[in-house]
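Removed from the display is one protein chain of the complex; every other protein chain stays in position.
Residue numbering begins at 1 within each chain, and the chains themselves are lettered A and B in the order written.
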Amino acid sequence: MTLPTFLSLPERSTKPRTVGLTHVLDKGMTPESAQSALATAARFIDVWKFGWGTAYIDTALPDKLAMLKDYGIHACLGGTLLEISWAQGKAQDCLDWAADVGFDTVEVSRGVAPMTLGDKHDLLRRAAAAFVVLSEVGNKDPEKVLTPEQWTAEVASDLTAGANWVITEGRESGTVGIYRADGSIREDVVAAAVLGGGIERVLFEAPRKDQQAWLIREFGCDVNLANIPADEVPALETLRLGLRADTCDLTRQWQPA
Amino acid sequence: MTLPTFLSLPERSTKPRTVGLTHVLDKGMTPESAQSALATAARFIDVWKFGWGTAYIDTALPDKLAMLKDYGIHACLGGTLLEISWAQGKAQDCLDWAADVGFDTVEVSRGVAPMTLGDKHDLLRRAAAAFVVLSEVGNKDPEKVLTPEQWTAEVASDLTAGANWVITEGRESGTVGIYRADGSIREDVVAAAVLGGGIERVLFEAPRKDQQAWLIREFGCDVNLANIPADEVPALETLRLGLRADTCDLTRQWQPA
Partner (left out) sequence: MTLPTFLSLPERSTKPRTVGLTHVLDKGMTPESAQSALATAARFIDVWKFGWGTAYIDTALPDKLAMLKDYGIHACLGGTLLEISWAQGKAQDCLDWAADVGFDTVEVSRGVAPMTLGDKHDLLRRAAAAFVVLSEVGNKDPEKVLTPEQWTAEVASDLTAGANWVITEGRESGTVGIYRADGSIREDVVAAAVLGGGIERVLFEAPRKDQQAWLIREFGCDVNLANIPADEVPALETLRLGLRADTCDLTRQWQPA
């Protein structure tokens, strides 16, 4: 089908993208649902994360990894699985298994395990030898809050240690890390993360529409957004393009008809 | 399969309906999911809205429109897309495209664009020449609240201008228009909308179960309800029929066993 062209819309990057990434969070989709989502929306998806430890119990993993490869989408292992493996002294077993089964990308985080920044960077360097690496900054525990200065320093040092992009923690709920418990945005933390890595190297976890819209209004249609449910990718794309009320600035677009 | 008949249930309208409409909000479903939802629930669905600008980027649009035609369901273009088109001086291009691709219904709203009521009625009349028209009343911005008198007047004048039904704004979230920010119902606004159009011509956006249940208890099983996710249509139908705790009045139904 030929898509319509009668509207003036923002310029949007196309695949393979280095900015404007959409990163999907898969909580355990069936292969049928994944196939259907990809057939519709693969051109909008750059990274597909198998959330936390879901990959470890997913008998359909090879099928899903094969689909992602066909569609030119990075298949990323969840950071929590690698943290748990590290805590059990099995980090290398985990990385070896991930490479064997077909992941090309891993997330390196210290959201739950008692890792020092040095431990994280050691793990990150090990991972970077074989994978595209997304590092994650921010704690999953709402009680453990990093200062803006800590955000800047950790984002910058993760990139120096070899991360390709840095993800800012938000979880599936959008209530920790760069967000307050009510989901509102900690603007100082967002600014601190951008200061540390530059807007093109930061991927914001943004599961909620109001969070996505705020980031798009603030940074433009090609902001990198993460933890998007696969079935909400088309809706996100309309937000990026100003085709939904939350991001269409009709005062500015207005031309006399 | 023969459905069971041992219960006494409220009389429910059947297709093609003029009251008791169920209006689905499609945020970008895959054609596979749409097909599956329709095979199960088409007899309960009267209008299928392609929310905001999702239709503009949907390569599966022709497939989905063909399915809806087969199932005797109105295919409705989202109001925000027409508003954006109008604001760019492209309203007629939008209507022409919608007709070409196979929509039979459009929504005419002024929820985001700076339209006067006169502008809206001009657009509505243009649309009514080629489409079934659902007009929408209410603002998407929670700060911009219409008085009940304004609700009554706009609903009535939209119908006079040619709308087939009037939709009351609630969004996907159910937190604006006829609802407060916490989702509770602005009963004065609901009454004002009904005063303006009559209960049979008003379609209430009601994405949340508590909102659906309230409207069904207030207006009966054949109240017109909008912005229902496709996969929640069977659950809504049980609410309409008094087959769920929220709407089954067992005090009244009680007969000695």
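Just so it is clear, a residue touches a chain if its C-beta (ideal position, glycine included) is under 8 Å from a C-beta of that chain, and two chains touch if they have at least 3 such contacts.
Not measured: the values here are computed from a predicted model.
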Exercise. For the chain that's not shown, point to the residue among A:54, A:105 or A:157 touching it.
Key: A:54
Quiz prompt | Residue among A:91, A:108 or A:248 touching the omitted chain | solution = A:91
Self-check item: Hidden partner chain, residues of subunit A it touches
Solution: 27-33, 51-54, 56-62, 80-81, 83-91, 93-94, 97, 101, 111-114, 140, 171
Quiz prompt | Residues belonging to subunit B that touch the chain removed from view | solution = 1, 3-4, 6-8, 32-33, 36-37, 39-41, 231-235, 237-238, 241-245, 248, 250-251, 253-257
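Quick note on the criterion: only the chains that are shown with their structure count from here on.
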Exercise. Using mean C-alpha positions as chain centres, tell me how far subunit A is from subunit B in Å, no decimals.
Key: 34
